[in-house]
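Dropping a structure here in structure tokens format, bear with me for questions.
Excluded from the complex is one protein chain; the other protein chains are retained at their positions.
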Amino acid sequence: MEFLSRACAGGAGIDYFLQQLVNGVTLGAIYGLIAIGYTMVYGIIGMINFAHGDIYMIGAFISLVGFLLMSALGITSVPIAIAGVLLFAMIFTAVYGWTVERVAYRPLRGAPRLAPLISAIGVSIVLQNYVQLAQGARVKPLQPMVQGGFTFSPGGEFHVTISILQIMIVLLTLSLMAGFTYLIQKTPLGRAQRATEQDRTMAALLGVDVDRTISATFVIGASLAAVAGLMVTLYYGVIDFYLGFVAGIKAFTAAVLGGIGSLPGAMLGGLLIGLIEAFWSGYCSIAYKDVAVFGVLVLVLIFRPTGLLGRPEVEKV
Amino acid sequence: MTQPVLDVSNLSMRFGGLAAIDNLSFTARGDHITAIIGPNGAGKTTVFNCLTGFYRPTGGSVRVTHDNGKQFQLERMAGFEIARKARVLRTFQNIRLFAGMTALENLLVAQHTELMRASWYSVAGLLGLKPYEKATRTAMERARYWLDRVGLTAQANNPAGSLSYGLQRKLEIARAMCANPVFLCLDEPAAGLNPREDQELVEILLELKREHNIAIILIEHDMGVVMHISDHIVVLDHGACIADGTPAEIRANEKVIKAYLGQDDSEEDG
Partner (left out) sequence: MARGLSLAALRDAAAAGIVAGLLALPLLGFRLLDSAQGLSLGYRLSWVFYAVIGVFLGRLVLNLIGAKWAARPRSTHHNAAMARFTPSASQSEYIAGWAMIAIAFVLPFLPFVDRNVVDRMTLVLIYVMLGTGLNIVVGLAGLLDLGYVAFYAVGAYSYALLALNFDLSFWICLPLAGIFAAAFGVLLGFPVLRLRGDYLAIVTLGFGEIVRVILINWQSLTGGPNGLVGIPRPSFFGLEFRAGAGGFADVFGLAFSPAQRIYFLYYLILALALITIAFVQRVRSLPIGRAWEALREDEIACRSLGLNPTTIKLSAFALGAAFAGFAGSFFATRQGFISPESFSFIESAIILAIVVLGGMGSQIGIVLAAVLLVGLPEWFRDLQQYRMLAFGGAMVLIMLWRPQGLLSRRTPTAKLAEAGSS
């Protein structure tokens, strides 16, 4: 077939390799943040929240509005603007996450397994068309806000550039991850979440407010998706209403690859997907990068049916 | 013609560090009801899982010999082949019926292999050819017989999941019987039954042995049932066999009393 016969070529050399690595890690951080939302929701109520990719898209749009609002308010300092927008986007996107759960999923708890999935697909369609109607179908560009970076050339001819933005994205992701791990492991909310995950009925009987816990999960997932949306807005500089679909599928793939239900797995999966995508685009063909991503997913699942870090499932007979 | 035999030798099953079965050997004869007893977590269900191909044992072997001399090494076979070829069938500790399908359908699914062959992998079935129609009638007859035998005829068209617990247990046995077993492994068939149902179960099992020549291997906690019907008892504790003999021998065995039978009035030990 054509795409196989086209030999994987591209620039050689260590510099080129490093550049793809940098790009892949950045992309991976973004996927990882979205993947956490999938993995958490799946862990706690066992459903694929198909609309999560669109929540991320909403996050990107709200961020864009936030940036314009900041400049309208006369805030010129870039760090303050970004911090402000981060807060703005996280809060308002969280409201979307909360509402979706409340309206479209909560009434379906205990319904047949596929009912919430169809509902989620419906929500996804609604959100896409809502944004398209409210903001127009055209891509929305944003002037680069964070510029500059470090360039070095370890191998000679080719330069490796690490932009400040990339550093920021990775650092932000890492700190969110750290905070998040703390949240799950040390706080009462985290405990309630884990209890609900294990046995919802029992948790409720023991006094865990299950509804609140599930809502909180959606709120956290949505705010992390908002961060990812903000970063993608800054990183690529263009967004559109369709952004959520592909990113959502890939982030879900990342969650499955890492082992759905596992938080470190989601990050690892995100990173891997980012790297595969960057390297495949860099060395082989951009057109088939998604094929590569799904190909790796299938391979991993065939050999490790519960993902890389997922607990192997015990079939109690 | 010899009797069918099931030979377990040096069977081991480890889950990580835990040895759920530790070098277990015993023999179950075709004309016997063999009971496996032991405290909770002793590894009884795990033995069944190894026999029926749900777990691949980490060591040892399980051999089934049919009365025509044919032999099967179960540890090398896939689960569905064990049921199909070695004809070792089982029931489950937590009943596993096809809950949304009717009792009758449950019994028809158990005859899948034969019906499938008779329908020429669906071709004859689609065309409604004679051989398939005949096989269907035979299958219905067998289902009818077993429904009648366990007292489920009136509920034949009800979804299995809507039956009472006791009836579900019986339906599961009937389903296994429809698959034409040589060895029938029952995992705690009396659990959750009331005394009257207990009695009915005992009668059914004795009849299976007497009239149908089925070899039964039984896991059971109800000592009344075990002592009454079994010919041979294997006692497990911590995955190892601590006693093996007739009911009378087992009842008198010091080790068994300490580990299991006399559990109520003595402290647990290791």
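For clarity, chains are labelled A and B in written order, and residue numbers in each chain start from 1.
The rule is simple: contacts are C-beta pairs under 8 Å (C-beta built on N, C-alpha and C of every residue); 3 or more make two chains touch, one makes a residue touch a chain.
In this text, all values refer to a predicted model and were calculated from it rather than measured experimentally.
The shown chains contacted by the absent chain are A, B, with contact judged over the whole complex.
From the options A:30, A:45 or A:64, the residue with contact to the chain not on display is A:64. Note on the undisplayed chain: of the listed residues B:102, B:168, B:230 or B:253, the one touching it is B:102. When the full complex is taken into account, the listed residue touching the unshown chain is B:84, out of B:84, B:238 or B:258.
Residue B:122 is the one among B:122, B:164 or B:213 that touches the chain not shown. When you scan A:256, A:276 or A:309 for touch with the missing chain, the hit is A:256.
Residue-level contact of subunit B with the missing chain is found at 52-54, 78-81, 83-84, 89-90, 92, 96-102, 104-105, 108-110, 112-113, 115-116, 119, 121-122, 125-126, 140, 143-144, 147, 153-159, 161-162, 175-176, 179.
Along subunit A, the points of touch with the absent chain fall at residues 1-3, 42, 48, 58, 61-62, 64-66, 68-69, 72, 88, 92, 95-96, 98-99, 103-104, 107-119, 121-136, 138, 140-143, 245, 249, 252-253, 256, 260, 287-288, 290-291, 293-295, 297-298, 301-302, 305-306, 313, 315, 317.
In the analysis below, only the chains that are shown with their structure count from here on.
Distance from the subunit A centre to the subunit B centre is 49 Å, each centre being the mean of its Cα atoms.
Only residues 315, 317 of subunit A touch subunit B when the two sit together in their complex. Of all residues in subunit B, only 45, 49, 54, 92 touch subunit A in the complex they form.
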